[in-house]
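One protein chain omitted, others in place.
This part shows chain A:
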Amino acid sequence: MTSTMQSPTSSPTPSPEIAQSLRGRSLPTWAPKAFGAAAVALALVGVFGPVGFWLVFVAWLVAAVIPLWSMIVEGRRKATDRFVTLLVTTAFVIALFPLGSILTTVVSRGAPVLGSEFFTYSMRNIVGEGGGIYHALMGTLLITAAAAAISVPIGLFTAIYLIEYGEGKRLARWIRFLVDVMTGIPSIVAGLFAYALFVIFFGPGVRMGIGGAVALSVLMIPVVVRSCEEMLKLVPNELREASYALGVPKWRTIVKVVLPTALAGIVTGVTLAVARVIGETAPLLIIAGLTDSVNFNLFDGRMATLPVFTYFSIITPGVPPGPSIERAWGAALVLLIIVMLLNLAARLVSYFFSPKGER
């Protein structure tokens, strides 16, 4: 056994030419880090400092030294690698820029407004300072919850049909196509649809929270269908077969094997769909309207929501305009926080609900 383990050519001293050709020449390891750090520092000074925004471009030029230097020292292949790395990083930073800008602006302008009065008061009989978003917050939560209650069953059952029953059928192809079309419906059209629908029953000028929920669910259903469909697709067919082979009927297999296996993904998808529609303004503007008072009844009269409240606080601030605009920023911040919490919840759910493997 040991004789076969020995390698036939065992030369302890490697030849210098081969060693050189294998290694090639390279930049000192500190170089990319140093230039990167310098570029970041310059860019930060450019954005926040007194010098001027043009410093950001200087920063980028500093970072661009690395590929050029690499071209001279290391040759074409590694220079290309470094150049593409630079491009990708630049694109990432540019993509991050609006996000950072929005966050800092909304937090810096909205945070001072937040307080116990802001969360517990409505705008009833408030002129000028004071008042809060309690009515809009409750409206947003109620309408979004109702929208989820409408669209989750419809979306989930549609996805179950598409994956478990519709495979290869013409009806399934049509449903898939229509869901794709539905994804592209502008939100204002969803609002007009809900308004037109409710006008049939309640006459023109109708304003109702539930109408807003219907409009939002028009936007939400395709998202739920798509995400649930993807999650159900991920459940291995072997599990379905294992269940059938135990003499379990198809519907029980779906309820007790397929859905629990996909649960984490489904809940995550639904949460993200909720986060997607909770900030919709246009449809709620049409059908839910705005009010200054608290309204817990989805089926009776106008209902304030955070996006619509924000919109009107900016558009019709009253005299003096200051407090109203401050409240708008506060409401925007609260909406942002809700969306972030929903995303966080989605993460936690997918962590705790996903099937436990080796641990």
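Heads up, the rule we're going with is that a contact is a pair of C-beta atoms (placed from the backbone, for glycine too) under 8 Å apart; a residue touches a chain by one contact, two chains touch by 3 or more; residues count from 1.
Quick note on the criterion: contacts and distances are computed from a predicted model.
S.K.: Looking only at the UniProt record of the hidden chain, which name from "Nitrogen fixation protein NifU", "Cation acetate symporter", "Phosphate ABC transporter ATP-binding protein" or "Pyrroloquinoline quinone biosynthesis peptide chaperone PqqD" is the right one?
M.R.: Choosing among "Nitrogen fixation protein NifU", "Cation acetate symporter", "Phosphate ABC transporter ATP-binding protein" or "Pyrroloquinoline quinone biosynthesis peptide chaperone PqqD", the correct UniProt name is "Phosphate ABC transporter ATP-binding protein".
S.K.: Specify the residue from the set A:Ile154, A:Val206 or A:Val248 that touches the hidden chain.
M.R.: Only one listed residue reaches the unshown chain, and that is A:Val248.
S.K.: Write down which of A:Gly24, A:Pro260 or A:Pro320 is the residue touching the left-out chain.
M.R.: The one listed residue touching the chain not shown is A:Pro260.
S.K.: Contacts of chain A with the missing chain: which residues?
M.R.: On the chain A side, contact with the omitted chain comes from 167-168, 236, 238-249, 252-253, 256-257, 260-261, 263, 355-359.
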